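Accompanying notes for the structure given below.
Excluded from the complex is one protein chain; the other protein chains are retained at their positions.
Every chain is named by a letter (A, B and C) in the order it is written, and numbering of its residues begins at 1.
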Amino acid sequence: EGARVVTLSGELDLATAPELRERLHRVLADGCPLIVLDLDEVGFLDSSAIGVLVGTRRRARQADGEVALVCTAPRILRVLELTGLDRAFPTYPSLSEALAVR
Amino acid sequence: EGARVVTLSGELDLATAPELRERLHRVLADGCPLIVLDLDEVGFLDSSAIGVLVGTRRRARQADGEVALVCTAPRILRVLELTGLDRAFPTYPSLSEALAVR
Amino acid sequence: MSDEVAIDLPARVEYLNAVRSLLTAFAESTTDLPPSRVDDLCLAVTEAYVNAIDASRKHSEFGELSIRMCCHREGNAVIVEVTDHAGGFDPAAQTPPPDPTAPDRLQFERGLGIPLMRAVANVLEFESTADGSLVRLVLMPQRP
Partner (left out) sequence: MSDEVAIDLPARVEYLNAVRSLLTAFAESTTDLPPSRVDDLCLAVTEAYVNAIDASRKHSEFGELSIRMCCHREGNAVIVEVTDHAGGFDPAAQTPPPDPTAPDRLQFERGLGIPLMRAVANVLEFESTADGSLVRLVLMPQRP
């Protein structure tokens, strides 16, 4: 079975983190531990949303899965860099590159 | 020569009214006095923008032209109604209907 | 402990959009206004704020004046006050609003702000002093 691509959009912060967490956990609950998160439509990302990404990846790995990120937007990449997420997560500059290695 | 369709978007208020005025006057200066203004992507309209529409229409009519409006969004239609613009301007629920009568 | 929103801003058009974001967040999180009335609220407050900016620009020779907006609810009424320091004006002395059906309707590019506020607010009050003006808008869930 292949990876599931999840496209996120809008502003991801403490206000929207609960909804994000629920959405990603639902994907895991569907039995799909391979998630490619496309962040290119995301306008803002705070530490609350970073926490959700980290938590989702931990759960995915418990099921031998993985969470990969697709991101080119400088403002979002910067937050990933500052929090070390670009090194902790497989991070790709395009969806096709992320899917090529799945 | 046919009508020129101008699609407006974003929030039209005192902040963006000068830009709007300039854009519409440029169309008139191009020698095109028939303008169909598509308002369906507009998120907000205040009295400053209404003033620009009225001023543009007055200029267009001086050149035997006309300014017609296309609008279906309830929040924008309501402002047109409250200011009498839906009766003062030819106003249509779709672009095709506006163009059919040109 | 507070449901209130209060904001002091320079009299600049660049803030109009953010003022509406704030009003929308206030209205959606704290009041019973349905979406169409949230739109009305944004329209009325924009008109009040635009007048305050216009007047502040004319009044000040020294730089930017500030404008204050306060929002709170009382029961299901939403009350927004916009206060400027632009010298005040006489609301009763304003020319009457143009009749939208009059043949000379197309002469009016201005003078629509207060009539629009009046059309969407359940209560509209002005207080004017030598310092400036306060516009009080009260919106209920039902249109007036």
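Keep this in mind: a contact is a pair of C-beta atoms (placed from the backbone, for glycine too) under 8 Å apart; a residue touches a chain by one contact, two chains touch by 3 or more.
Model, not experiment: these values are computed from the prediction.
Trainee: Could you list, sorted by label, every displayed chain in contact with the chain left out?
Mentor: Touched by the chain not displayed, across the whole complex: A, C.
Trainee: By the contact criterion defined above, which parts of chain A meet the unshown chain? Give residue numbers in ascending order.
Mentor: Within chain A, the residues touching the omitted chain are 11, 13-15, 44, 46-48, 50-52, 54-55, 57-58, 61, 74-75, 78-79, 82-85, 87-88.
Trainee: By the contact definition given up top, give the residues of chain C that touch the hidden chain.
Mentor: Here the touching residues of chain C are 1-10, 12, 14-15, 17-18, 21-22, 24-26, 28-30, 60, 62-66.
Quick note on the criterion: only the chains that are shown with their structure count from here on.
Trainee: Taking CA centroids for every chain, report which one is farthest away from chain C.
Mentor: A
Trainee: Return the distance between the CA-based centres of chain A and chain B, expressed in whole Å.
Mentor: Each chain's C-alpha centroid was found; their separation is 43 Å.
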